[in-house]
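What follows is a set of notes on a single structure, which appears directly below.
Only one protein chain is missing from this complex, and each of the others stays in its spot.
Labels run A, B and C following the written order; every chain starts at residue 1.
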Amino acid sequence: MTRTQITLVQIDNYGPWTVTPEPRREVDLQTLQSRLYADLCQQIGREGGYVFFARFDNMIAVTNGLDWADHELIQESIANRYPVSVSMGIGTGTTPQEALAEATGVLQTAGSAQDGTRTEILGGDVLDEDERAAKGVQVAHFDVIDVTGTYTDRVDAFETFIAIEQGYAALMRYMYGQHDSLSFFVGGDNVIAVCPDLPASAYEDAIVHVSGEVGVDLQVGVGRGASAHDAGMAAKHALEECRHNGTRVERALPADD
Amino acid sequence: MTRTQITLVQIDNYGPWTVTPEPRREVDLQTLQSRLYADLCQQIGREGGYVFFARFDNMIAVTNGLDWADHELIQESIANRYPVSVSMGIGTGTTPQEALAEATGVLQTAGSAQDGTRTEILGGDVLDEDERAAKGVQVAHFDVIDVTGTYTDRVDAFETFIAIEQGYAALMRYMYGQHDSLSFFVGGDNVIAVCPDLPASAYEDAIVHVSGEVGVDLQVGVGRGASAHDAGMAAKHALEECRHNGTRVERALPADD
Amino acid sequence: MTRTQITLVQIDNYGPWTVTPEPRREVDLQTLQSRLYADLCQQIGREGGYVFFARFDNMIAVTNGLDWADHELIQESIANRYPVSVSMGIGTGTTPQEALAEATGVLQTAGSAQDGTRTEILGGDVLDEDERAAKGVQVAHFDVIDVTGTYTDRVDAFETFIAIEQGYAALMRYMYGQHDSLSFFVGGDNVIAVCPDLPASAYEDAIVHVSGEVGVDLQVGVGRGASAHDAGMAAKHALEECRHNGTRVERALPADD
Partner (left out) sequence: MTRTQITLVQIDNYGPWTVTPEPRREVDLQTLQSRLYADLCQQIGREGGYVFFARFDNMIAVTNGLDWADHELIQESIANRYPVSVSMGIGTGTTPQEALAEATGVLQTAGSAQDGTRTEILGGDVLDEDERAAKGVQVAHFDVIDVTGTYTDRVDAFETFIAIEQGYAALMRYMYGQHDSLSFFVGGDNVIAVCPDLPASAYEDAIVHVSGEVGVDLQVGVGRGASAHDAGMAAKHALEECRHNGTRVERALPADD
């Protein structure tokens, strides 16, 4: 069974900072955000976690494998190297949705995201050693079937981008609403979803739904593992199987699933 | 009148590279992509340009103000510092859509995005000095009205994210289809659109459309300038006016518009 | 007693790469080197290690606390994100000199630093769990007494820099020749030395020697710990004691030393 630990990473009082005393240069804000995200990728990835940029000022991480001290170190390191600090709420749950709701609650209870005095919050609960060992994470890696032949090499770059965005918008909503899963666009034509225990049919339904709603055809590899990294690598290999076999859903799960 | 120069920056043969010889660690790919984007922000931003991450492997830049030599230098610098190289197609047009179509055509004509022998293409045409001086760029900066009070501090972080994504997906499609404009999510609740000469009514219609389609309420500041940066800063200041005045559309345009 | 684990990180075939096919832009090389170093700081620092830039193409790290898998992960991550790869030789010893000699031998035995076919070597031995727990690292943090008043605010920036460099060159040679210690300039007027068990008198002698040879007056804080980070933080606090007390040598060592 899965048990997901989610950390919500929120830049403290970021909106007001970006326009104080004057609106700051957009390219500097973009640089700041994307570098902060890159650093978190490396820091959280060291322990097998994944972090998704989401809104950039509110990033969502799968942190099975990271304990309290790991979070403290990341928070301190960011404050030492950036003009902004971050707060982190941690939650756990049988589904990613449940875990994120808990993580969000930690920060909302502490105060507003735009309260200049609410900084460097660290709260919530991490998995204990036993749970971490016994349970795991399920990750699904979606992409668009033959995106290069269908779009990139054929229509203009923004039409391709629109197709991918519409597919993503439909998928994220469906997977959240139907399956308590959190789906994130990760570049190219790739979407990574963090899921509870879901059967193959759930993924087949999602693909049919997106195709029907916005006409974008997806395939998906699904993996399981102790950490997001382990599950995600299994999912990537499963997706390679889709590409190789021409199938829509491939799962690389432990034998007892 | 506007005349927009757009550069399509495409990572060469990126899809195959990410899975050769084995799928690479996701956190490393995310780090690579977001740092490459951050570098382009700084390099293109030096001359007043804007670059948007879009699909990350296909980034779209507004490059009025950058000449051929500027592009060559960026391309060389990327190849010196990253394990991947980039191709760049440049186009110009009365509308951003027209410019991007031209830029896309440059790369498509040169070969497939997944052709391992098609690397470091640089093609297309930059604005000549006269055009650059006489014409300019129009930039619109949208955000969600009171996103913190309505969403961030109230519902869970993914519900907020879904709302923003649905708003963005609706807006990008409308602005492209109706107004040949290119809209990009830039973090938080912000979307920046690169537009041709559009009247205030076009922005009002877009806001009404998005509100009607997905129930997300936007406001927008609009600016004009010789470069994306100049236009974008004017738009940011205009958006501050919206926040201050409680208006939906504010424009900071030269007197003769 | 101390037992130091040292990793020599060498960029593979770097010299030839910098001039192939033509000499590469110096600013790009500098950017590449310093960012690679910054990444190693974070990756090695996560487990309490320190890395020093030294020659940049040959970096020296104190890696007590990093096991074999940690090294593999760092090596893979670098190759995924840079146009160059790195080899790593690991050694351990009662003195840092001994450990580094062993680490160097690993790479030299594998082939030349400029052999294009000798890439991504990982060799040598890490401390076993017991040794790591029982033994530790000694770190000394030197700086120049009142560098701002004596130099920075008074003479030109290069004269200040010369003074610091001469002090460093004298200190590094003395500490290596007399005490098997490895000393690294770390910016400002700071030098961090990784040392075996040394008495206070050894540091006093070093300070007298540097003052006599090049006329630069140093103070030093000394710490001990299970990792370079622990020892280094103790050393920093001890150095603050020097500043506060006007003393030349302060040691923050466990009671049984």
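As a working rule, contacts are C-beta pairs under 8 Å (C-beta built on N, C-alpha and C of every residue); 3 or more make two chains touch, one makes a residue touch a chain.
No experiment lies behind these values; they were computed from the predicted model shown.
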Q: Quick one: say which of C:145, C:186 or C:226 touches the chain that got left out.
A: C:186
Q: Determine which one of B:1, B:73 or B:133 touches the chain that has been left out.
A: B:73
Q) Going by the touch rule given at the top, which residues of subunit B touch the chain that is not shown? A) 39, 42-43, 46, 73, 77
**Q.** Residues belonging to subunit C that touch the chain removed from view
**A.** 8, 14-15, 18-19, 23, 25-31, 33-35, 37-38, 41-42, 44-45, 50-51, 53-58, 60, 97, 100-101, 103-105, 108, 112-114, 148, 152-162, 164-166, 168-169, 172-173, 176, 182, 186-189, 192, 229, 232-233, 236-237, 240
Q) Hey, which subunit A residues sit against the chain that's not shown? A) 24-25, 28-29, 31-32, 35, 76-77, 79-83
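Here, only the chains that are shown with their structure count from here on.
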Q) How big is the gap, in whole Å, between where the Cα atoms of subunit A centre and where those of subunit B centre? A) 23
Q. If you average the CA atoms of subunit A and of subunit C, how many Å lie between those two points?
A. 37
Q | Distance from the mean Cα position of subunit C to that of subunit B, given in whole angstrom | A | 43
Q. Which subunit C residues sit where two or more other chains touch them?
A. 77
